[in-house]
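Every protein chain of the complex appears in place save one, which is left out.
Chain IDs A and B follow the sequence of writing; residue 1 opens each chain.
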Amino acid sequence: MFLFLQTTLNGLVLGGLYSLAAVGFSLIFGVLGIVNLTHGIFVVAGAFGALVLYNEFGLDPLLAMLPVGIVLFAVGYIYQRTVIHWAISRASLVASLVVTFGVAMIGRNLMQLTFGPDAHSITPSYSFSSLTFGPLQIDVVRVVALGASLVLLLLLALVLAKTHFGRAVRATAQQPLAAELSGLNVQRLHGLTFGISAALAGASGAIIGIVQPFTPASEVAWTLNAFIVVVLGGIGSPAGALVGGILLGLINAYTAQYIGPSLTQAAMFLVLVLMLLLRPNGLLGNAFGESR
Amino acid sequence: MSKTILSGRAVTKKFRGLTAIEDVEFDIPEGAIYGLIGPNGAGKSTLFNLITGYYALTSGEIRFFDRDLASLPTYRRNQAGIARAFQISKPFPALTVRENVRVGAMFGKPERTNFDIVTDEALSIAGITELADRTAEGLTVGALRKLEIARAVATRPKLLLADEPCAGLNPTETEEMVQCLRNVRERGTTVWLVEHDMRAVTSICDRIIVIDAGRKIAEGTPREVVNNPKVIAAYLGTPVEDGN
Partner (left out) sequence: MNRSLAIIAALAALIVIAVLPLWMPPFYTRVVQLFFFSAALATAWNILGGYTGYWSFGHTVFIGIGAFASAHLVTHLGPFGSGPWSMVVPVLLSGLICGLFAAILAYPILRLRGIYFAIAMLGVGQVVGELVTNISWFQGGVGVFLAAPVPQGMPPEQFFYYLFAGLLILCLAVSFWVRHSRFGYALLAIREDEDTAMMLGVATERYKIAAFVMSAVLVGLLGAVYGYTVGYFTTSSVFRLDFSLNMIVFCLIGGIGTLFGPVIGTAVMLLLTQVLLSGFLDIHLLITGVIVVAIILIMPGGILGALRPKRRASASKAEPAAKVQS
């Protein structure tokens, strides 16, 4: 029973991370209809950014989330306004799938050239301390990671629900043409959506860096995780990302504990395929309706 | 004119409480060109959807060559010989015009024939032989509409239901479409079309059926129909309905 509780706890923590790492992917998918295969690059780039800031300036990874997020916001915005926009206007929406895939290859190779192919991790002073609740034990970094993820997700949810920007994003997702006719600058909104998505991915990368090791090649796994989270939870909303992320975290933790740590990927994909067949719009559906 | 190809008896369709089609009767003779007109929302599309099986009848029956259609799903009705050309054409964009038509020729009927001959014939009936090697994307609305007709004709139907084939076409294109529908009939296919363009309808139809608010209000030759007071009232609004 304790084992089960401990596993569940680990799954929840992992789930929080998956949610934050995936929410930007989900937003882009919902608003622009693009499956952004560069997403994992943003995550891993965030982790490397935090690593550099920690090694060079001793900046705590949690604080590094801010500068990393700002830089990646700019990268994401420019990326959408140039490459993504060109791909969509010259070819088709699906061509953007291939383009983002190509850019991911470039990004991975650049990171490999800069940091080498080996695994890195960030180890701040609190890396090895842990909290105990009766018989349950949890690392401080994991509690911090979960907390930070939830705070950022909540912030995003508030922004989407309450602000003018959030309403504009939702309008653009549902009826791009109508939104444009009502005076919204759809291109700019798409750029901002990409920017926010990249910033959140980078922030999650900074946290991931203290919780688990990462390599340039991990980007594939993070892109796939994001896809699975979206399929499980639903497209375009922080709530969907949270539900999907936590489910994925639990599946991961239970599989590792009760079936075998080497079968976690197989279990994740099995659930993915089953979910696609049974409920293709995710548990919470598409936040922006069936507009696409 | 010989046998009746399509007949409807007390055809009725209700959507929840709303009656879309009520007690409509029709007999389309083989080899004719019939028109179906009526004001917007009269139920023309619903009627066509009932014939192709997209909707199920609430009551009444529709017979195709004395065969009750009720038990046949859409694709079987297509194979039995009822084809439909849509107003919004859905071509296969990256395929050439000929390839588009060829798909209709190959799969419209279970039996195999010389698909080249069927394809070429359908292209010439629709008057798009010279466009055959162009890809479907980038065609004009008029050409797309003809492609839609050609693809339907290539399935070798006995009855073609055409959904507003002239909508949005300029006068020249309308004239060509009228000729195209005449060609379809020449080939031995009965045509029933919904159309708003009164000049087109009156110039090609043998007879016209008029429905309004789900009921049939008139049937006759184009001349009879346009002079029918009920039809005029339906289109212009009767003094009772139209208070101001």
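Criterion: a residue touches a chain if its C-beta (ideal position, glycine included) is under 8 Å from a C-beta of that chain, and two chains touch if they have at least 3 such contacts.
Everything numeric in this text was worked out from a predicted model, so none of it was measured.
Asks: Return the single residue from A:110, A:151 or A:181 that touches the missing chain.
Replies: In the full complex, the listed residue that touches the missing chain is A:110.
Asks: Check the options A:12, A:97 or A:157 and report the residue that touches the missing chain.
Replies: A:97
Asks: Who touches the missing chain here, B:78, B:174 or B:189?
Replies: Of all options in B:78, B:174 or B:189, contact with the hidden chain holds for B:78.
Asks: In the complete complex, which positions of chain A touch the hidden chain?
Replies: Against the left-out chain, chain A lists 33, 35, 83, 86-87, 90-95, 97-99, 101-110, 112-113, 220, 224, 227, 231, 235, 260, 262-263, 265-266, 269-270, 272-273, 276-277, 280-281, 286, 290, 292.
Asks: Tell me, which residues in chain B touch the chain that this view leaves out?
Replies: That gives, for chain B, the contact residues 74-75, 78-79, 90, 92-95, 99, 102-104, 106-109, 112, 115, 133-135, 137-138, 151, 155.
In this section, only the chains that are shown with their structure count from here on.
Asks: Where the CA atoms of chain A average out and where those of chain B average out, how many Å apart are those spots?
Replies: 52
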